[in-house]
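Sharing a structure with you now.
Note that one protein chain of the assembly has been removed; the remaining protein chains are unaltered in position.
Order of writing sets the chain letters: A and B. Residues in each chain are counted from 1.
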Amino acid sequence: MPPLKELAKRPERLTSGHRLCAGCGAPIAIRLILAAADKPVVAANATGCLEVSTTIFPYTAWNIPWIHSAFENAAATITGVETMYRAKKKRGEIDEDIYFVAFGGDGGTYDIGLQSLSGAWERGHRFVYVCYNNEAYMNTGIQRSSATPLGAWTTTSPVGKVLPGKTQWRKNLTEIAVAHDIPYVAQSVPSNWRDLTLKAEKAFHTEGPAFLNVLASCNRGWRHLPADTLKVNQLAVDCCIWPLYEVENGEYRLTYKPREKKPVEEWLKVQGRFQHLFSPAYRYLIDEFQAYVDREWERLLEKCGETKK
Amino acid sequence: MAKVVGFNGNAAVAYAMKQINPDVVAAYPITPQTDCVERFAEYVSEGLVDSEFITVESEHSAMSACIGAAAAGGRVMTATAANGLALMWEMLYIAASMRLPIVMMVTNRALSGNINIHCDHADTMGARDAGWIHLFSENAQEAYDNTIQAIKIAEDLGVRLPIMVTQDGFIISHAVERVEILEDEEVKNFIGAYKGRYPLLDLNNPVTYGPIDLFDYYFEHKRSQIEAIDNCLPVIERVGKEFGELSGRNYELLEGYRLEDAEYAVVALGSTCGTAREAIDSLREKGKKVGLLKMRCFRPFPRESVIEALSPLKGIAVLDRSVSFGGFGGPLFTEVRSALYDAPSRPSIINFFYGLGGRDIYPEDIEKALEKTEEVVKAGKIEQHIDYLGLRE
Partner (left out) sequence: MSELKGWKELVPGGLIVEAGNAKEYKTGDWRTEKPELNPEKCIHCFFCWAYCPDNAVIVDAEAGKMLAFNYDYCKGCGICAAACPAKGAITMVPER
């Protein structure tokens, strides 16, 4: 992967003038991922913050061909585009190499779009699917999704007298992707440009489906200061809540190992959505949270061949 | 000398698809359309088409992939029925809004529930306001002919709208009939080469498809869509005429049968028109001045032609094979009656519901409908606007 100064020479594929919130994690991820593409890119986008805020008619922040049609179908849509490209190539009507990418939030990926994504993976189209995962339906105003972690306050898992926010653990979509046996799957964060661009480059170079699950904080929904976006994302990595790893042709590899595994409290305490967990009534959930994280982390270490001998 | 084969409706459309040789087909199986998709899959498997065939995991994805493929810039087809069409609903509106010339064959089938796999028109009638052109076929020959014409209509630069070509599930889709087919070259020349407009794959002119409209632009975009579909009637007529020159089978928006001197007529869609012809011949033999108006083009609704054809009559029986629950009559009745409001003279109109869930309709049913209509006209008063054919009380 070229250094940042080289990436900065590439065309700006997502321009200024979009209307995502100040400090939003999504455009950082999208800009870096698109900068990692060494060939032209055509994108599809699921309904969500990114789609809405970048294309308020008559303005578009996209300097690349881009299509949005609905919420649950970004994968099906991009496979239609990619298939037409193959049809045209076969007939000799196009000769350029093009990358195809689909963007969706966690709502459009973990929940409503999972069926079409699973279908596209099974069919084996060459495309990169990027989930910018902000752990809730942020575009509609912070409702819980299956990516929302245990104990998080959202507007559909509010904290009340009898309920402590979300009562379920999150779905492990990255492992669901791995189970499809697609050639490239990775988790990353916008706070580590090198990790993210390396994985994006690998994803674009993959001859078949590639999946990037990128944790991208929403400061409005997570309740932290806009300037803390990178810090909060990086803490998720250092607490092993969002491990950075990749699975290439079935081979697991940990791409970043925290020097010391921080307790999940470190991540929870910097976000307003978890503040109630620090009251005596709900503190037990922090232990449950830690137990979930520990279990997933140990499993991952084992898969990556990183377990202590 | 035209080549004649024995095809059911599904086979006829699959054969048309083979001759059209679209760039991309994305489809999902559903009774009674499955047979069509299977046959197309065989053409792909045998290398008889160049088409890329996307075997999606749902109809929603079928239409989504068609939208992506059509926006990318090329010829795209699909096929579905009933609940499959219902699952596409959201995407039907979007395909039309984006002005994508997707051609879809629909084998008309009842929408649940209870679940029923047989013919009625609830599926495509439910989609009548989605912005698609909507052509009905009377038999396998028309399903074949309409499919070929649909490509040329949809891709006309003055139209650029998606089209659904329908055929009655099982009644047409699974009944083997005599079908005259064109030569591959004739079809190829008739439809011509695909002309791209704002293709996504044009890297030099990057286009944004499907942005968000707020209250400042949505209305204007819908207005331009209204204009687009209203303007395509002359194109449908022109293509029908050109097809007639090629095949000897001329197509118009509507088709009248023994209407010239008729006093009473039935208005119908699809295969029922064939049944109606028999009923009309039989009544004519008894000296009744009756005729049929077959609606081929339901969307856009050819208001002027309907007025011209029906206004001189005394009474009309409109046959609806689907219900608009809680509405004043079925979809066809509502449209016909509304069109005649401004007519120089207005015939009496009765709506007959029939054939839901594949219930057969017989010539005698249609004779009864015409006789009832005549009675009403003679009595000078309509006591019951809506009636039923072939229903047990």
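Following the convention adopted for this analysis, a contact is a pair of C-beta atoms (placed from the backbone, for glycine too) under 8 Å apart; a residue touches a chain by one contact, two chains touch by 3 or more.
What you are looking at is a predicted structure, and each value in this text was computed from that prediction instead of being measured.
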item	value
Options B:Trp89, B:Tyr198, B:Tyr362 or B:Tyr388, residue touching the unrepresented chain	B:Tyr198
Which of B:Gly210, B:Gly240, B:Gly270 or B:Pro302 contacts the chain that the document leaves out	B:Gly210
For chain A, the residues touching the chain missing from this view	4-9, 12, 14-28, 31-32, 54-64, 190-191, 193, 225-231
Absent-chain interface as seen on chain B, which is shown	97-100, 160, 197-198, 205-211, 213, 216-217, 219-221, 223-224, 227-228
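Rule of thumb we're sticking to: only the chains that are shown with their structure count from here on.
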item	value
Whole-Å gap separating chain A and chain B, where each centre is the average of the chain's CA atoms	43
Contact set on chain A toward chain B in their complex	40, 42, 44, 51-52, 55-58, 60, 62-70, 72-73, 75-88, 90-91, 94, 96, 98, 115-116, 118-120, 122-123
Contacting residues of chain B [partner chain A, same complex]	23-24, 26, 50-52, 54-58, 60-62, 64-74, 76, 90-91, 94, 98, 200-203, 206-214, 216-217
